[in-house]
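A single protein chain has been omitted from the complex, and every remaining protein chain is retained in its original position.
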Amino acid sequence: MKKKDINEIEKQMKLANEGLPEKERALFSDARPSSVAPLNKYLEGFLNWARSRSMWMLAFGTGCGATELRPLMTSRFDMSRFGIAPRPTPRQAAIFVVGGYASIKTIKRIVRSYEEMQGPKYVIALGSCTINGGMYYDSYYTINRLDYYIPVDIYIAGCMPRPEALIAGFNRLKEKIRAGECEGMNKYTDNFDWYKKNQKQIIKDWNMPDYNW
Amino acid sequence: MKLKDILSPLRVWERAAQKPWTIKDPINDRPGATNYRGFHKNDFNKCIGCGSCEEICQNAAIDLVPVEGQETKDGNSGLRPMIDYGRCCWCALCVDVCPTGSLTMSNKYTWVADMPEEYRFVPGKTETKWQESEKGYKRSEDIHLIDYERVEMLEIKPEKRDKSFIEIVKGYNKEQAMKEAERCLECGICIATCPAHMDIPAYIAAIREDDIENAFRILYETNPLPEICGRICTHKCETACALHNNGESLAIRWLKRYIADQIPSEKYKEVLGTEHLDDPKIGKSIAIIGAGPAGISAAYYLAIMGYKIKIFEALPDSGGMTRYGIPEYRLPYDQIDKDIEYIKSLGVEMQFNTRVGKDITLDKLHKDYDAVFAGTGLHLGRSTRIPGADNKRVYFATDLLREVSLGNEIDVAENIVVIGGGNVAMDITRTLARLQNKKYGKIQILTTSLESEDIMPADREEIVEAREEKAIIDPGWGPKEIEIQNGKIKGLHVVKCLSVFDEEGRFNPKFDDKQKKFFKADMVVESIGQGMDLSYLSEDIKSNLKFGPRGRIQVNENFQSNLKWLFVGGDIIQGPDVIHGVANGYIAAKAIDGFLNKNDKRRKK
Amino acid sequence: MNRMSENKYKGFEADRSKYPEMKDGKPVIDLESHKYTKIWQGPQHPGVTGNMALELIIDGDEVVDTKTRVGYLHRAFEKLMERRRYIQCFPIVCRICVPEPDTNEYCVSAAMEDLSGIVVPEKAQWLRTLNLEMSRVGSFLMWLGGQAGSIGMGAIGQWTVGMRDFWLDLFEEMTGGRVYHMYMIPGGVRKDLPDGFKDRARDLIIRTRKLLVNIENTFFNNIIVKSRLKGLGIITPEMVDEYGIVGPNARASGRECDIRINNPYVKYGELDIKMITSNGCDAYARAELRYQELLQSLDLVSQILDKIPEKGEIQAKLPNVLHWKIPAGQTYVKAESTRGEHGFYMVSDGSEFPRRVFARGASYTHAISLLEKLAVNISISDTAALMVSLHTCPPEIER
Amino acid sequence: MNIWIKILYAIISISVATIYGLILGGFVRKIYARAHGRFGPPIWQPFLDIIQTHGRRVAISHGVMYYLGPVFRLGGGLGTYLFIPVIYGSVVFANFSMAGDLLLVMYFIFFGQLGMALGAGQGGHPYSPLGIARGLAQMSAFEVPFSLAVIAVAIQYQSLNITTIVAAQQGSILNWTLFTNPFAVIAAMISLLGMNMHSPFSIVLAPQEIPIGPPIEMNGSFLGILQTNRGLFAAAKLVLFMNLFFGGATNLLIMVIKTFFIYLVSVIVGASFPRFRPEQSFRFFLKWPTIIGIIGIIFVAYF
Partner (left out) sequence: MEQILNRIKDKIEIKISTKKRDDLYFFTVEKEQIEFILSYLKEQENFTHLAFMQAVDYLEDGKFQLTYMLYNYKIHINLGVNVLIDRKKAEMFSMHKLWPHIWQYQREIHELFGINFPGSPRVNESFVLEGWEEIPPMRRDFDTLEYSEKTFYQRPGRSTNDPKEYMKEKMYKNYADTPTIRREK
């Protein structure tokens, strides 16, 4: 292969980061995210067990769903019993609870936070709004299907889902994690272009790097 | 800085000594409240698939889908709501609006799924954990999203009406009609039940919009006799009405009447757009026997399709049974005229006092016209054939009604017994009651029927009104014998009737001979059904015609007999009622059109 | 106001004079100079119900300039209502404010009733009053936890949110919904009280009072709470009109504005209710005032429970809601939410759909104009406390 | 003694201390939870958290210093711990106690924080430097009363060797510094509140103000190391306080009981008070505890 071709391919492998101003591009990574295969069966099983017992949730309450997270965190339902703890920063969180409707302005932050989370990461979608638009199906400013923008592992029905339903959702997520079925992060990197296309279609002022490392 | 402010906060730890509030096992320990709005349930036995839930759902979460095992029938569309939990907001408006009360909610609220597509389900069909759950939100009887009470129809008081034949029902005024029209759910289930398949929701919507002319046009799409039907239709649609499940059905008939009443007869052509139909263009002509609803309906549609029509009628005026079988207090003659004059004005010729078979033969009609439609109706009375029924003071109801309509004097007796439980029986009862009242100043008429009160075929309001007019209705008796002394009727012996139909639904009355009664009478009127008079068919035709069960001429679904040129419809085929006649005439008219055009093409080939 | 004159509060008044450059009354901040840091707080923020971002320019720990950024929760309710039938509006409006949805339900129902001339039956009015007052209790409880949490006292939040959950249980029994009650429909309410409800409610009032005593001991008599909240975010009485401040925020600055008393709606006119005001003007005064109002609300709930009639219609007759037309006109209906004046301006054009519905939330000015003014020259530690102390509810800003 | 055996003992000692520190952390969470009216997480939750953080597949790094931050922090923890004799008289838990170790320990307490500051600064998130500024400022502030207390202790026992100090306190409960020099202990205990960073001195992490501050960008194994260190460092601090002021421990059980109660002071105060504003916190340390500390020194030196 000629060197020129290799350069070309390398260039294609890089992200364009077109939303950024010229002088800032150098400050951001332009590498593509790549998927990470699970480790060998037993080690991964052990880690999955630990992951399922220590679920760090990003305390980003988007939409109404955040309201029911509060009773869940506090004395009546006390989710810390189940090893679920809120983390204030996406870097440390593994679970993203998208609490219902996401306006365009919020989905931008959701995408960004999701990308900043370090894998393996899981997404729980609450309520009707994330499934098929919910009661805002005809609103010009809320998305209809969350799975078009980030991969979703669990959907919980309700408007709002009650804390009990949320706990049931977390339990189901635990099962899935232990069974090793939650590979949303790899799904995201494998279908990266598709997700990006969808995201860029609705987020008109894309002024962030293409992938928020 | 106070010391209290430093020490007092340490009382936080008081809480540590108390029992924590935490629920041990939240998923199982906490069922939803008794009227919690959880996941949906649907009782298929009650659901009629009217789609009100779909209509009111502000999230467009509900679809109506066909469900296996749910058949489409009168008053039940066979569709069932499928709910998308990707839309639902659990506001329970669908539950509150459900006219049958079939849609409810359980108190279950936990549903987790991996795939969003799972969240579409048909409550009642899809197997769910909560279908059997007892608790949950149900429609409260105290709240009213839909008006289940009909707007009251003004009627003339019994004291005022029982002497005269003026129309009882006054009809809705604009305000009342709008209010009544507002009750419509627009589900459209009634359309299938209406024999003429009138677009009921559309014209009711037009009333709501106060666009009477449009409503009127919709009426004429399938029914050219709105004034008649607006008064005396058997309104089967109203039994199919979704509101009927939980209250009073919509007064569809009265609304139809309201529309027709609003348009003066001189505006008919303008509104319906039939000003320039005078000259038939096709050059084919059709003979119609009988100016009853079926014949007139056929004539109207054929006329607007451009055929030349001639109607032969044995009686001196048009309308058939509507004029000669229905008393004037229910259907004033000028209203019949209003409908029929318009049809006449479209160029339909009517020849009265001409009995086919006597004054003109059917064969001649066949020869002179391209097709013949016979809607001759049921004008012969049927007898109970009990001992004494052959007395001259035993009458048939149809004959008496015809005589009254023709204006002939009737020898009304002081004590009358009417046998029969149908609408005709009520008509004759009330007619004779009026005549009695005129003649004797009092009413002594008794109506008895085989059927007990709850299964009497007459309309409820007819029975109520008859009673208001002081006629006695004593149903549930089987006539045994008319007692006659010296050629004069003394009365009627009856025995208790236990059941009318057997288990297979056939007519097979059972009596209890021990319970007897005697009704005193000078005159007996039989009103147990009518028969047809097919004497106009010549032997030749008769032998070629195929007959179906109960002596009816066999016709295909287009009311065409096996003689291709002869179409038969109306009471002699279906019914008996006006709306079937109208529907038959409508179908037959189109079939005749198709039949003649087809012949055309063949000839050209 | 007396306190205002004291010298010790003077230092907390927004004073921009010490910043280098002022242009048109605004500081010119050059981020390139590396003297200032621009930092975003939010969209997620504990203590605030909903997402709202503060764009802060800080100099060290001190906030130099604040801009409120909203829109994360914009769902276009008003646009959606323009294409929904009148009856379909009430489930959607309660989503405008999550901790206290009932005020929205009441306002939109009352606006429709006002426009179409429907009179709500007596019992339904009482049930509405009960529901509104209970929702105030729930919202205040949540706010109290938020205020404590915003300055780092988690225990109070744990208690009050837990206690609020017991109130939600009552709501669930009464209305069938936990958070979104969708209880008040045009014409009345949806359900009568269940059996034994009053006893359970009275029991809960006693429990809540007990908890509040505990909170008074630990939160209000707390030296650090006082040191942090006193003098924070001073709203002078003059600012009340200038910034359209309503509700507890205005009452804590001495303004007598309580719609329940000034313009009584539903059955508030028949209750024994007193205007609570304070002259503290700062965050601590607001917290104390809200605490007093919470106690008053508990008192009102028990008053209502005593007065509620046993029997009666719970809904006036509506026309068929599927084609319910409301005569043309405009109206403005308001109610006192925990944040202040909450109103709905509804314009009808005689069709089956509203022409325009506007939800006026109290946070609209509190969180933007007012907060941008108050959140200057304070420590970055206090922005959260300040934001909560104004009781901002972002969903009602952008709707 | 053979150096290898010493190292082996040190490893055992470190493991025990870390495990103890983490369990103590888990237990404290449960105590907090009780005050909140709930049950709280299981006490082994910190271990699961550490496994989980180490089990992350991706761990983004921001540069060399970013790697060094957690390492320094752990180094600080180890350094602090390794020079404190944990159990008086025990060979295994003697660690590398030597003459003047008290100074070394005090240095190492600081060391970890500084290292962390470097690493967190590399993360580039604006909240990190805010948190670091607060953390270092507060540390400087509480270091004053703490140092004064330590000086008082050193003066009192005429030694900078912790083992000696512990030895001097043996015999009777009245020999504890707590009773011999209560002022110094009060000053030290107040600065312990700051050191443990519970409310009202939790200004560094302060999730409501500067979302978790310095470690905001830390993730995966970086965070795992920090968490491990938290267990170790907590144990080290408590053991140090126990040794200096509460008579040390002669066996593990006494160590556990004493340290637990020392920690409980922080917990009791922590649940009762909200957080200080940073400057309030600094001012606080430089005011009362400092005065008390000075009184402590005067008390030892002249009485």
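Labels for the chains are A, B, C and D, by order of writing; each one numbers its residues from 1.
Quick note on the criterion: a residue touches a chain if its C-beta (ideal position, glycine included) is under 8 Å from a C-beta of that chain, and two chains touch if they have at least 3 such contacts.
Since this is a predicted model, take the numbers as computed values, not measurements.
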item: Which displayed chains the hidden chain touches across the whole complex; value: A, B, C
item: Hidden partner chain, touching residue among C:Tyr243, C:Tyr268 or C:Tyr291; value: C:Tyr243
item: Absent-chain contact - pick from B:Asp43, B:Asp63, B:Glu248 or B:Glu481; value: B:Asp63
item: Options A:Asp30, A:Glu44 or A:Asp138, residue touching the unrepresented chain; value: A:Asp138
item: Sole contact to the chain not displayed, among B:Thr72, B:Thr239 or B:Gln351; value: B:Thr72
item: Residue in contact with the excluded chain [from B:Asp142, B:Glu221 or B:Glu248]; value: B:Glu221
item: Hidden partner chain, residues of subunit B it touches; value: 49-51, 54, 62-66, 72-73, 77-79, 84, 86, 116-117, 120, 187-189, 191-192, 197, 201, 221-222, 273-274, 276-277, 279, 281-282, 301, 304-306, 557, 587, 589-590, 593
item: Positions on subunit A contacted by the hidden chain, ascending; value: 104-105, 108, 131-133, 137-145, 148, 198, 201-205
item: In subunit C, positions touching the absent partner; value: 70-71, 74, 76, 78-80, 82-83, 114, 241-244, 246, 255-257, 262-263, 329-332, 334, 341, 343, 345, 347, 355-356, 358, 360, 364-365, 368-370, 398
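Quick note on the criterion: only the chains that are shown with their structure count from here on.
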item: Chain with minimal offset from the mean of all protein Cα atoms; value: C
item: Chain at maximum distance from subunit C, centres defined as averaged CA atoms; value: B
item: Centre distance in Å when subunit B and subunit C are each reduced to the mean of their C-alpha atoms; value: 56
item: Mean-CA-position distance for subunit D and subunit A (Å); value: 36
item: Subunit A: positions in contact with at least two other chains; value: 74-78, 81, 135, 138, 159, 162
item: Of all residues in subunit B, the ones touching two or more other chains; value: 9, 11-12, 15, 20-22, 58, 89-90
item: Contact graph of the chains (line, ring, star, complete, other); value: complete
item: Residues on subunit A engaged by subunit B in the complex (per definition of touch); value: 75-78, 81, 125, 128, 131-135, 137-138, 145, 147, 152-159, 161-165, 167-169, 171-172, 176
item: Of all residues in subunit C, those that touch subunit B in their complex; value: 84-85, 87-92, 155, 159, 162, 165, 169, 172-173, 176-177, 180, 182, 185, 187-192, 194, 214, 217-219, 221-224, 226, 313-315, 317-323
item: Sites on subunit D touched by subunit A in the complex; value: 29, 33, 36-42, 45, 48-49, 51-53, 55-60, 207, 211-212, 215-220, 223
